[in-house]
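Structure, as structure tokens:
With one protein chain removed, the remaining protein chains of the complex are shown where they sit.
Chains here go by letter, A, B and C, matching the order in which they are written, and residues are numbered from 1 within each.
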């Protein structure tokens, strides 16, 4: 199955979609393909929106964003995210804003089939005043009040991983963020992978997503670039640094998206285009 | 540090103590040493009491038991546990009884610094009528009622693991039950290990207990026997089958404990004694 | 080939499983049935043991729920909190397989105590995973020998919920799965009647009679209008089961030498 087919089949306008990956294994190729397919009104969910959501938001795919830290890691702002919040460009964006601990608890609740997550969180923080979804419960034993977050249950979770086997089991390692919880919380799971093998070795206590929770697997080498896939390629930090200048200006951003993403038929073509631009 | 010194220093009469290990890596050597030291009034915590708690209860170490399944796996009853419940022999035993899911949630809450765990559990089950510690909360979003269990916070958690390094980091693999949660929930952690090495390889996503949560490590080969240590030795199923006959009778049980545990100065001596008995 | 009632029961249980089902496996009879199914008609059955091993493919039946072979032959192993929260509670299990000491006409089970809970005549092992397996698996299968002491009018203790009081009461109590859709005994198979949800005899084993069945139950057993007779075990089923049980018994009774040499590494 091609990435294009998988996303056209499983992701629809208006869906709640989580493309997870904490700095590592971010499913960029899938995000780019959603941009090419012109998806609209998405409720995007990600702890760290990163460049992929900056691009999707700037291209008008998103209606709502659930997140906990919206910056360019180590660089500064996500200018397209800022432009959406500060100036409603290209249109307004609803925010459902949390802390990392809150989102981790919300994904865990979703993965566990619970309607809410409990944490000692948000104490002394103004977020609960602006986000009515952050509530509280009273401990039936101690009487303490603890913060709650509603479970996250994405319509679709999209991940990138290192390897899948013929049966559709997916193995990932390294920094794994809340990916496993995001997958187990979702109604539909799509995974792009660096590599396909006939069968995985017994994994013992390592991280595997079993074939019966994964709806589609697409072989997509470099599918996490410019983030990285541990054991396959490093993070392209230079791209992240350079994104600041590209994204700061609306026209420059639109031109970059046109020249690199929209003009490419698929991920492989885009990678070649980026390589030519870099060599120039 | 010897096992005897570590336990004498950290475990006191009246403590709440969890010797965890779900069938695998059960810290038998430590339990035997607690019996030799004559510990009394312990609040014992374990999902599956197994033979080690059958022995400790039969020898009068326990005042209270928090547990979720008290059988001899694949064989039948724990006769010493039954005798304590049915006939208060050697004395009465308070029960704090749960399901596996409830205890897993209680350990997880303890490890997470939360005062209670939430689960969809105990529906249609009579346990909550007999255990007032099983309570409920209302979901602040959906209005559903969910079961709660108070967090488990043992004074001391005792584990057996495959290997520790010079710094005191502990690595375990295979079936890991709720061991990590039981350790992270405890005030004091004692670990017996099959093997000591200078340094562990980078573990990536495998299971490690870091040196700064572990209070004492004791090198104790065969410390899980007659349960097992994956990669070192198999479960001694014949011992488990044979325990049924040994434990069924009070006098036979006491004689076995005297001949094998109490008469041995330490674990190594006990293992040699068992080997001689088996050869006879 | 001749066969025992126990063999017929295990084979009948195995036949209930479809290739690809995700099963949460308890110890004893359920394990035998699941692995027999995997070794015969359902090679892609996914077995999850409550010890946290997922996609397990043991060559022999483990004595305990956590033998090393279950980890060695698993696709992967997760912790207890994860297997109960992320797999069972999250509704990712198709079939939960349960046994018990007592069952009532609505498939409610007792594995906790005979007699009073506080002063039991016989204390049983207890709940283990049963209450939440019974609640969350998309459906549960129960395997139990039938006799008037096990199939009772009223349970001494309800460890896990079946159809509770029947007539849809289960659904109002937050038990999300469809409950005990199949009860496999050594005489025949029971299934819930539409409406009342009372278990009724639906299939009977070759050679067994309805009278025998009625005598084995402690309540007035209902019999389905179209009672069917199940086919006898095939040669392949019997041979596979017997070979599995032979391998397992040898392994369980094997008095392995104690690896005392490991003690020499100690200071």
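As a working rule, a contact is a pair of C-beta atoms (placed from the backbone, for glycine too) under 8 Å apart; a residue touches a chain by one contact, two chains touch by 3 or more.
Just so we're clear, the structure is a prediction, and the values are computed from it rather than from any experiment.
Novice: In the complete complex, the chain left out here touches which of the visible ones?
Specialist: Those shown chains that the absent chain touches are A, B.
Novice: Thinking of the whole complex, not just what is shown, which of A:8, A:101, A:135 or A:254 touches the missing chain?
Specialist: Answer from the full complex: A:101 touches the omitted chain.
Novice: Sort through B:17, B:30, B:61 or B:114 and give me the one touching the missing partner chain.
Specialist: Missing-chain contact among the listed residues: B:114.
Novice: Return the single residue from A:68, A:188 or A:260 that touches the missing chain.
Specialist: A:68
Novice: With the missing chain put back, which residues of chain B would touch it? List them for me.
Specialist: 111-114, 169, 180-181, 184, 200, 202-208, 210, 212-213
Novice: Determine and list the chain A residues touching the chain excluded from the picture.
Specialist: 22-24, 47-48, 67-71, 73-75, 77-78, 81-82, 85-86, 97-101, 104-105, 107-108, 119-127, 130, 144-145, 174-178, 180-181, 194-195, 219-222, 225, 228, 230, 232-238, 240-241, 268, 271-272, 274-275, 278
Assume only the chains that are shown with their structure count from here on.
Novice: Which other chains touch chain B while also touching chain C?
Specialist: Output, common partners of chain B and chain C: A.
Novice: Farthest chain from chain C, comparing Cα centres?
Specialist: Checked the centroid distances; the maximum from chain C is A.
Novice: Roughly how many whole angstrom separate the Cα centroids of chain B and chain C?
Specialist: One centre to the other, that is 26 Å.
Novice: List the centre-to-centre spacing of chain A and chain B in whole Å, with centres computed as mean CA coordinates.
Specialist: The separation of the two C-alpha centroids amounts to 40 Å.
Novice: In chain A, what residues contact two or more other chains?
Specialist: Only 113-114, 204-207 qualify.
Novice: Of all residues in chain C, which are in touch with two or more distinct other chains?
Specialist: 71-72, 77, 85, 89, 136, in rising order.
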